[in-house]
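Have a look at the structure below before the remarks.
Removed from the display is one protein chain of the complex; every other protein chain stays in position.
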Amino acid sequence: MAAQAEPIHDIAHLGSVELFTPKPEESLWYFRELLGMEVVHRAKESVHLRGYGDYATSTLKLTASRNAGVGCVAWRAASPQALERRAKALADAGLGIGWTNGDFGRGRSYRFRDPDGHTMEIYFEEQKFVAPPELHSNLKNLPQKYTGRGVGVRRIDHLALLASDVEANRKFATDLLGFQLREQVRYDNGKTEIGSWMSPTAIHHQLAYVVDVKGAHGRLHHFSLWVDNRDDVLRAADILTENGVFIEAGPSKHNNSQGFYLYTYEPGGNRVEIYSGSFLVTAPDWEPVTWNEEERGTGTYWGATLPDSFIQYATPDVEGKGELAKTPEFPVFF
Amino acid sequence: MAAQAEPIHDIAHLGSVELFTPKPEESLWYFRELLGMEVVHRAKESVHLRGYGDYATSTLKLTASRNAGVGCVAWRAASPQALERRAKALADAGLGIGWTNGDFGRGRSYRFRDPDGHTMEIYFEEQKFVAPPELHSNLKNLPQKYTGRGVGVRRIDHLALLASDVEANRKFATDLLGFQLREQVRYDNGKTEIGSWMSPTAIHHQLAYVVDVKGAHGRLHHFSLWVDNRDDVLRAADILTENGVFIEAGPSKHNNSQGFYLYTYEPGGNRVEIYSGSFLVTAPDWEPVTWNEEERGTGTYWGATLPDSFIQYATPDVEGKGELAKTPEFPVFF
Amino acid sequence: MAAQAEPIHDIAHLGSVELFTPKPEESLWYFRELLGMEVVHRAKESVHLRGYGDYATSTLKLTASRNAGVGCVAWRAASPQALERRAKALADAGLGIGWTNGDFGRGRSYRFRDPDGHTMEIYFEEQKFVAPPELHSNLKNLPQKYTGRGVGVRRIDHLALLASDVEANRKFATDLLGFQLREQVRYDNGKTEIGSWMSPTAIHHQLAYVVDVKGAHGRLHHFSLWVDNRDDVLRAADILTENGVFIEAGPSKHNNSQGFYLYTYEPGGNRVEIYSGSFLVTAPDWEPVTWNEEERGTGTYWGATLPDSFIQYATPDVEGKGELAKTPEFPVFF
Partner (left out) sequence: MAAQAEPIHDIAHLGSVELFTPKPEESLWYFRELLGMEVVHRAKESVHLRGYGDYATSTLKLTASRNAGVGCVAWRAASPQALERRAKALADAGLGIGWTNGDFGRGRSYRFRDPDGHTMEIYFEEQKFVAPPELHSNLKNLPQKYTGRGVGVRRIDHLALLASDVEANRKFATDLLGFQLREQVRYDNGKTEIGSWMSPTAIHHQLAYVVDVKGAHGRLHHFSLWVDNRDDVLRAADILTENGVFIEAGPSKHNNSQGFYLYTYEPGGNRVEIYSGSFLVTAPDWEPVTWNEEERGTGTYWGATLPDSFIQYATPDVEGKGELAKTPEFPVFF
């Protein structure tokens, strides 16, 4: 038996996600007042936010835009050397865009695209969050006070992107970024790859690619935020419902990932998940769990079947041939 | 500034812990009936158990012994190459004992001692758990049925060892094993290292060294098992109390690690923690959080002060000069 | 303003429910092994069980029968005098059946029928549960040890009966039994009474009448058991699913009653609810909350729409004209 190559450990974790929103003020209300995130910076048409447990200064960037969707997905490198290695590998693969000086709170970053066209970047240097006095926690290992406002999401957890070719994007993530493949849904006796869940950390998945049933490109399925207990997800359902926010599915338990989930649409239209449970994977030789049509079933372990919109709807919303579904008016600025 | 060395990723995670018990039958009752673990193997004076979510066949080994305490602590390597590298480094450091064919369910293992004298080993090859029919889960990504018996611990989490020289053992873990230092307690204006919490994974800590106030060697402070929600820890308190098991402290919340804990003594005398909460660390440049006398305070974030026994008692129990505190009768065999 | 009559306080609480089951052994497994109830008595074709927090000796009676359904529903009187008063009122109303010496653990009981034909009885004298040594709790105010086996239901909570004429049965319960009306569902601008929820205690409802869409009589919609926290309902979903028990709906939150629910079918076919949350009503002048078609909506506050089976299925199961849907083989005896 030939010696197996050692796993790549060059990506440390998901760093931040940028969401486009045609309703920036309402989106900001949702993330700040209902989910309990904090605003740390404003720049042009963007607002930077954070969960109370995120160590980085900002982990969510809301950008006013004509359509909902995902902007730049940022990954933190494990070291300066790792950043250089990945940048070279991505450039060699023809996916590179180039170096930037970095977004708010970060050093130089290497920007690129995944095969489906989503924008991503890798960076190493990052400003740790220093809380202003009113957000200072009396827990020395907590970067920020737990305010008790709304849901109180602790940190970002993962995101799921749609892709026309799941296999190509999955290979990109495992081979070029070094993510470990955790679970898959495969139909047609394993021939059709419907979705793949991957991670650079012990967190079950930080990136998923799921097939885009409308054949569009660069779209977002959902962005997920973590709370510590299942009870917090139930409490989130109470808060969101009291405030008239649409809950698409859950609270229920997935079979895939064992995650305890609740899916809502933030006012801009992006699907947001409030998430807990799941399990950590620390095994270096984890064998991906594969589900076929029958096993995947309702998409839940218990709880109602995921609705059809869970398959059909993503942002930006498109018609059958991948054209934008509607052209909302341009939003007011922040 | 000289280029910083890249972090070592050679240890994947804590693999298993062996506990010595002078009351093997009672200890087995505690772990199986109260904590809900499963017996997977019996060999001579040992019984191998597992949590329902552990992917490996066995993660806890109970061994009948004259005194309570910790036996071999096993770490899984990240790859076959990583195993060789660590074995060489440990041998070079003069800590090596040598290669074995491996314990139940494992391939060859390299055995060594930490500076304080605790026995450890590293291995890579491991048998994944295949559940017998009665323990088959209908969740494809769960290695074993969740039986609903007792506390239902999901997996092992970490252990805390006593050491006469915390600094020497902390350096061993960070420099030779590649663990990341997460938190420390330092007294006397930082001059005296009281305890250090470290991890090879995103789990906050999988190994802690705390000063042995009695100057003994090779002792165990506690072994910790994970449940998914804080409510499960409360339920554990109900179950343990109904069964007359001593709860030393908690349920309460630590300041250090933010863990939600409950400490009990299993019938053999070893301190066992039922644990949830805490937080994951994925930052590659995590700056260790250091607590002084005053900040460490009661040892809790909220909840009662940790009792004096939490400092004074460990296994094996010793008198002032490190001599065994008592000589229990030799236990019956399993 | 004429003086209002004072409320009747003659019924203290729901005492016990008898369930018929064509699969007595499987039903027993469900209530004992999965829900964690205890068997306290066996007599002929019946088994008597209890929740760990029930103060009475037995609160659930399982009786082997050709068809699933509900047997006798027993209510405890508030005093010996109250028992006599209610017996007289029921006899005067032509609903009486007569006095019996009482079921297991009880004194004389007055048996009667509700207008829809369900069998009920009232009693006052009752044997308090005295736990055998192995079930002795070390909590002096807990009648029985919390065993930690399975779901661990604390006590019975309520039951919902189907009725062809909800209004007539609701008036029976409020006027003859003295229950307080808590909530109603009324369609057609309030003209059609679809369901009514009532209680003789501060518990939100202990008896509900819901319209029988198949025009049958004497049927059971569901029987409900209480757990203390929402997290226990989620844990119940895990346990039931792992054991292949069908979950019809939930865990989710009702709008009506605010109850946090999970509906399953026990193996005999009866719908069983695992229940928590809701709210207590202590107001003597509580104004019933009425929901119309639109407000009732999905039947949930959040979570998926209640499935069609929730309306169509009850026990015994009947075809369109109220004939039994199937004739299962006669069950084995206990």
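A, B and C label the chains in the order they appear, each numbered from 1.
What we mean here is this: contacts are C-beta pairs under 8 Å (C-beta built on N, C-alpha and C of every residue); 3 or more make two chains touch, one makes a residue touch a chain.
Keep in mind that what you see is a predicted model, and the values were worked out from it rather than measured.
When the omitted chain is restored, the residue from A:Phe104, A:Tyr146, A:Tyr187 or A:Phe310 that touches it is A:Tyr146.
Among C:Leu19, C:Ala78, C:Met120 or C:Ala160, only C:Ala78 touches the chain that is left out of the view. In the complete assembly, the contact with the undisplayed chain comes from B:Tyr301, out of B:Phe31, B:Tyr52 or B:Tyr301.
For chain C, the residues touching the chain absent from view are 3-4, 6-7, 9, 12-13, 53, 55-56, 76-82, 124, 126, 128, 139-142, 154, 183, 201-203, 228-231, 255-258, 277, 279-280, 282-287, 289, 291, 295, 301. Contacts to the hidden chain, counted on chain B, fall at residues 229-231, 234, 237-238, 240-241, 247, 249-253, 260, 301-305. Not every partner is drawn; the one left out touches chain A at residues 34, 137-139, 145-151, 229, 231-232, 235, 238-239, 241-242, 244.
Quick note on the criterion: only the chains that are shown with their structure count from here on.
The chain pair sharing the most C-beta contacts is A-B.
Chain geometry summary: the mean Cα position of chain A and that of chain C are 45 Å apart. Chain centres here are Cα means. That of chain B falls 47 Å from that of chain C. Taking the mean of the C-alpha atoms as each chain's centre, chain A and chain B sit 32 Å apart. Across the assembly, chain A contributes 229-231, 301 as residues in contact with two or more other chains.
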